[in-house]
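Note that one protein chain of the assembly has been removed; the remaining protein chains are unaltered in position.
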Amino acid sequence: MEFPKRRRARELGLNIGFHTPGANNSITDVRGVRVGHATINFGEGALVPGQGPARTGVTVILPHDGDLWNERLSAASFVLNGNGTATGLDWMAESGLLEGPVFLTNTLSVGAVYDAAITWMLHSIPEIGVTADTYLPVIAECDDSALNDSRGGHVKAEHVFAAISSARSGPIEEGAVGAGTGMTSYNYKGGIGTSSRIVMSEAGDFTVGVLVNCNHGKRNQLLIDGVPVGRSLMEDMSTLHREGSICIVVATDAPLSPLGLNRLAKRAALGLARTGALANNGSGDFIIAFSTTRKVDRRDSSAILVLPELSPTFINPLFEACAESVEEAVINTLFMAQTTIGRDGNVSYELPIDKTLALLKQYGR
Amino acid sequence: MEFPKRRRARELGLNIGFHTPGANNSITDVRGVRVGHATINFGEGALVPGQGPARTGVTVILPHDGDLWNERLSAASFVLNGNGTATGLDWMAESGLLEGPVFLTNTLSVGAVYDAAITWMLHSIPEIGVTADTYLPVIAECDDSALNDSRGGHVKAEHVFAAISSARSGPIEEGAVGAGTGMTSYNYKGGIGTSSRIVMSEAGDFTVGVLVNCNHGKRNQLLIDGVPVGRSLMEDMSTLHREGSICIVVATDAPLSPLGLNRLAKRAALGLARTGALANNGSGDFIIAFSTTRKVDRRDSSAILVLPELSPTFINPLFEACAESVEEAVINTLFMAQTTIGRDGNVSYELPIDKTLALLKQYGR
Amino acid sequence: MEFPKRRRARELGLNIGFHTPGANNSITDVRGVRVGHATINFGEGALVPGQGPARTGVTVILPHDGDLWNERLSAASFVLNGNGTATGLDWMAESGLLEGPVFLTNTLSVGAVYDAAITWMLHSIPEIGVTADTYLPVIAECDDSALNDSRGGHVKAEHVFAAISSARSGPIEEGAVGAGTGMTSYNYKGGIGTSSRIVMSEAGDFTVGVLVNCNHGKRNQLLIDGVPVGRSLMEDMSTLHREGSICIVVATDAPLSPLGLNRLAKRAALGLARTGALANNGSGDFIIAFSTTRKVDRRDSSAILVLPELSPTFINPLFEACAESVEEAVINTLFMAQTTIGRDGNVSYELPIDKTLALLKQYGR
Partner (left out) sequence: MEFPKRRRARELGLNIGFHTPGANNSITDVRGVRVGHATINFGEGALVPGQGPARTGVTVILPHDGDLWNERLSAASFVLNGNGTATGLDWMAESGLLEGPVFLTNTLSVGAVYDAAITWMLHSIPEIGVTADTYLPVIAECDDSALNDSRGGHVKAEHVFAAISSARSGPIEEGAVGAGTGMTSYNYKGGIGTSSRIVMSEAGDFTVGVLVNCNHGKRNQLLIDGVPVGRSLMEDMSTLHREGSICIVVATDAPLSPLGLNRLAKRAALGLARTGALANNGSGDFIIAFSTTRKVDRRDSSAILVLPELSPTFINPLFEACAESVEEAVINTLFMAQTTIGRDGNVSYELPIDKTLALLKQYGR
């Protein structure tokens, strides 16, 4: 796996927030969480729907390394702005559970990914549709049609399977990869970013990890560690602007109930705000949060479940950790994504690192 | 089109509620609303996933007969119990708009219908994915796997297109048809039902029409016009019980805002309750409501829209009309649906009309 | 304590639903729950604001017989129609907790009750406002101004204290008493009603108890056990109609989480619907539910709480029990409340029992 040449914000000296990142500063620092990408990137020049150019893909988050169907995790979501879709959230709200992967892809490929997710789960669990409960996949999307032949439907079941197969813990590829291949954020090249924080408390040490797929924001709104970088760097604007979205996935090993996870998801929105995001009218800002240590096993036939739950008295550091992780994950996206030329020669330029660092220095960072 | 031999509740003398039905006692009494079914019904005997037997389909509601993409309608939803999915509702909540058909199908075919809906809309609107906004289909599901080879994925794009092509106003086929082909309700054969009411007020005459896909309820819960029919008729239980769902679509020509439509959708739940439904734990009870006379045209570039809105002072009769229509639509489903033998010889028996009428008579109806 | 002469529905042979009531068919069948009333009833004739006639009061539900402030219960609410107010619900939603009594009173006395509730709690807990958390009372209201001099502000702190002092388990006074003194429901005399159910399951035996304050509904909407009684009994209409509200309090000893209690509260709305209620435009329909066996002690400084939670697989009987209890509690209100003449000679007539029973008989009950 060859990672892009660019470097992450923290490697370049930017320390966002005041909590400590995990070992890989990644959502995979939450034990058991794995991430996989399938990147679809071919063709150049004029758009010929169905033929390309394709700049798209699939990213999958496997929330733990056990039996996803049976070992269900507490989960919740928060929709900051609903100009988009994330399937499966009503069931998540009613049950408080996540019982499969979280998939990210482009807007017009949600159906394809949905179908592939079902194929994959049916293959794993032969009882579904016969004697068992049915499966409702969780899929969130952003619109990459400024760069991608999104009408062409280039995401196929094979890409979904490939993303799942490639999922692993450890460092994650960021930027123009997987579902982020064709995304644009703050009129810069966007896509996938990640970050994490470890909070130490009387309640124990907990990890909060975040993965984002950034397709949101307007250039002049961009703040990096509080510095209005966007307003100072108004050149190299994308030739085609589309008001995009952001998908945020938050993982934690703190035993949060669905109510606690909904609260955590709201703090992801607050961290997002620190990058200047305002959940623009055309943006679909969906946040999904889950806890890897609060499990409800489908095979447990007990009438009375006994579940752990972090006392709210101890939740503030997790709120801070979540907000900081989201802020840094968004910035990591911009630092890592490379200039991408898409359909019809549309260009999404990468954040100019040297100018950015100069600005940050000028602002005392 | 050959309709089933059974007769609707009102034809058999049952008058639910006190408002007057529209001409066809159907959702299509709301001018412009059209309904189409594609029924998939083949094979017998043991389940062989992929080969059948298939007892499933697609039902589509076209909310008006104009340009669905551009002439967007005010819309809202209410989720009574979220053990299921309906795609596109977050965008509906954020925008207050419906900008395409409402599709009904089985749980495992949501992806296939999603993909087909996009194919269909992309074909109609070449700008989507290039210069225009993107499309988020509205699809609600119930699980028909007690009768249907739902693992087999028998719903194909062609069925979605066929359902759309067949959509028409006037009388609607009810019972085991379209998305209702394999559904079971109160342990009787369920499926599609419809009803409508006309309310006359100082504000004008308004129509409320409802279409349901019934897959919900346990036998002993069933009330027909307030009579506990279910508890008296406990024979002929389905050989395989699955706790199902109900999708409810409410149309009106009253100019209701999204807030007003959300309120109307809640009253659909109250009408449903009168049939004994309790939104059982495993049920996905999704309600979608739209107004055909409160349109927001995508091509209207005005900064200040001027929209009509029924004064809440006049809304009570619509609440009554909606609840009555839902109650009668559910009962119509049971009256119209015919015994269906599905996969593995599973039988979903039809409501025994003679016994039911005798019971109703005994209870003074 | 002298109870009204009228008899409850079940004593007169009406058996609503199919689950078994508790010993007193009352919310107090849930162990530890106590109810107290303070009734304010003086004056006759023309309204002289400030002087009367007064037909109002306070009803209080003490959710358990321990330390309410420290032994907090899981709780949740559902607002079916928000034309009214219930204080403290946002905090209940955020914390999932109830940490004091639930008060019911008239609309314009919410401030007085709020103040008195604080006075009472501050007296009990000297640390509040100094070193401890602060207190947010839960108070729900209905508007009794058709009978009561509600402008007069006749509810004083002493009535709140008296209601608390009088709270007890066992049988509850129903009808025109406490907060129900001046209420009107379905254009009949309304007020307080209660009912309960016991459900036996593999998970154990659980009790669900309900208390309602009925001020809602129009005569022609009224259903009693599914029979359209209201439409047959259109005489003796209140001389002054006001579209009222209903407050519903649901107690259970099943260990439900806040999410489970929110689901239960929604089923209270479904039970209400079976009495013909449609949550009319002008109605404030507030439902509050709590579990007496899922406690979170304020003094527990554990970082990780370990809380019991009924598996959703076992929740359906509770849903049924809740809906049946609400239905019967509303009917009990009408059966028990006696004709009341209020301000300006406004009369709220009691449900005519003989005619009602005759109608029910005619309809096979």
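Letters A, B and C name the chains as they come in the text, with residue numbers starting at 1 for each one.
Assume contacts are C-beta pairs under 8 Å (C-beta built on N, C-alpha and C of every residue); 3 or more make two chains touch, one makes a residue touch a chain.
As the structure is a computational prediction, the values presented were derived from the model and not from experiment.
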Residue, one of C:N15, C:T134 or C:S301, that touches the chain absent here:
C:T134
In the complete assembly, which of A:D29, A:D90, A:D225 or A:E350 touches the absent chain?
A:D225
Touching the hidden chain, out of A:L278, A:A303, A:I341 or A:L357, is A:L278
Using the touch definition up top, pick the residue from C:G17, C:G36 or C:G84 that touches the left-out chain.
C:G84
Absent chain, residues of subunit B that touch it
94-96, 201-204, 255, 257-259, 263, 300-314
Determine and list the subunit C residues touching the chain excluded from the picture.
47, 49, 79, 81-91, 93-95, 107-108, 110-119, 122, 128-130, 133-137, 143, 145, 149-151, 153, 282, 284, 286
On subunit A, what residues meet the omitted chain?
18, 80-81, 220-221, 223, 225-228, 231, 263, 266-267, 269-274, 277-281, 312-313, 315-316, 319-320, 323, 362-365
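What we mean here is this: only the chains that are shown with their structure count from here on.
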Greatest Cα-centroid separation from subunit A: which chain?
C
So subunit B and subunit C: same face meeting same face, with over half the numbers shared, or different?
same
Centre-to-centre distance between subunit C and subunit A (centres being mean Cα positions), rounded to whole Å:
45
Measuring centre to centre with CA averages, how many angstrom lie between subunit B and subunit C?
34
For subunit C, give me the residues that contact two or more of the other chains.
263, 312-313
